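Missing here: one protein chain of the complex. Every other protein chain is in place.
Residue numbering begins at 1 within each chain, and the chains themselves are lettered A and B in the order written.
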Amino acid sequence: MANLLWSGATAPSHQTLTKLKNPKKHNHYGFKEFFQFDATQGTIVDWNDSQNILTTEDFIIGLVEGLEEEVGDASAATMYTIGCEWGQKDAFFFEKWFEKEFDRGIRQTNLLFLLETWWWPFTAQGWGRWEIDLGERKQGFMFINIFDSAVARTLGDVGKPVCYLYAGLFAGFFTELVRKQLSCIEIQCYSMGETYCKFLLGGQERIDAASFWLNEGATARDIEKRLKSGELR
Amino acid sequence: MISVADLLTNDRIPANYYANEVYVRGDLEMGLLESRRGDRLLAIPETLIQAIYAGLTKETGQASRLVLFNCGRWWGKNFFNRFRDEVSDYYEMPLVDMSMAEFLQALKQCWMTYGLGKLDLDQSYHHRGFLVITTWNSAFIRQAPKSQLPAGFLEAGILSAVFSQLAGRELHCVQTSCESLGSDCNRFVIGLQKRLDSAEAMVEKQLDHESIMPRLCA
């Protein structure tokens, strides 16, 4: 994304031979194609011209630890806020690169294809695979599964959901996409000993209800059942 | 007499452990990135970096600098431990036995392969108890919100942790020039906290690196 704040040297862009010859190649998510390393400048630029840095999982722990030192228990809320900002910024970024690559607007595109396309860069960037269940969207909510969450895998089994960054990311992205205020909560997490993480996305009312049930000890399956039967607390 | 065969280590000539084509591996099917040792890696794109700034400012205001510095310190500590293990395994030599030149070369390559930009060491203030690290092309600095002050808090945290571990004593780090303020590079001064306090005050007063260093060493 162009950076308007920094006046120094121009930001790097992705200029591999493959992209120059075939800029609209769609299956470019293999590691070697998606990232361009510049070994003289020490920069990594992805297919969509965004500069990336690589970190180990310690970066996420460091962020959480650094926050806990400053804001204590509010660190979870802050990670969620960072996620929301990320999702929102990424929605704008995505809209631009999608239109450039596919020559059509995001609102004129099959939803499932659109969402799959959105997640591909995250897969290439090591944020894990996802699965999205749009079955209940007419009722105003949906579920997203994340396999190998970078946050949960890092923090290990701590007995509670920890993936606030992902929850924020989904809330922020989908709020921009559907232009309606949406929230997201993680209702099942690798850090609770589960094999994957499950997120519920919907209006605030539903998220509040799910949060209440979760505190009462409900499982993701319970929550799913209650929501599908139209229950709101 | 030099015996060429003896220059080889198990028929190997250790060179650049951090060559990016070899160091980073991607598994698209699993959505995972990992290092050549199998440690999980994450690519942090610009939108997330911008979001970290925006989110931290929203939730913690001015404290966001400290949070980033502390995050850098935490990350830096683990970054150094991994670096030490990787390098000493690869060269079959403990890090403490490596020459400064070799250490620096490996660190520079590692820094670049992680996409943190270029890094160099300026030892001209070494005899006065300070090391100056210069860096270029930092994504965190490029994306930082506009400010009158240097913006490399995360890097300052990382570098303070790395050199503290290396020196075996607690060291602090203050950034004295910044690409975001039009400087040719980012300069980070590393030394004992009590000797760097005045540098921090001078940075606040917007003195440049060339004015700060002589005063710091006076």
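Just so we're on the same page, contacts are C-beta pairs under 8 Å (C-beta built on N, C-alpha and C of every residue); 3 or more make two chains touch, one makes a residue touch a chain.
As a working rule, contacts and distances are computed from a predicted model.
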Name under which UniProt lists the unshown chain, selected from "Phycobilisome protein", "Cyclic nucleotide-binding domain-containing protein", "Carbohydrate ABC transporter permease" or "Cytochrome c oxidase subunit 4B": "Phycobilisome protein"
Touch criterion as defined above, residue of B:28, B:104 or B:207 at the omitted chain: B:104
Chain B residues touching the omitted chain (full complex): 1-5, 7-8, 13, 15-16, 19-22, 101, 104-105, 108-109, 112
Chain A residues that touch the omitted chain in the full complex: 17-18, 21-22, 25, 37, 39-40
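Everything below uses one rule, namely that only the chains that are shown with their structure count from here on.
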Residues of chain A touching chain B in the complex: 1, 3, 5-9, 11-12, 29-32, 34-35, 37, 39, 41-44, 46, 50-63, 65-67, 69-71, 74, 77-79, 81-86, 88-90, 93, 121-130, 147-148, 150, 153-154
In the complex, chain B residues that touch chain A: 20-21, 24-26, 28-35, 39-52, 54-56, 58-60, 63, 66-75, 77-79, 82, 111-119, 136-137, 139-146, 179-180, 182
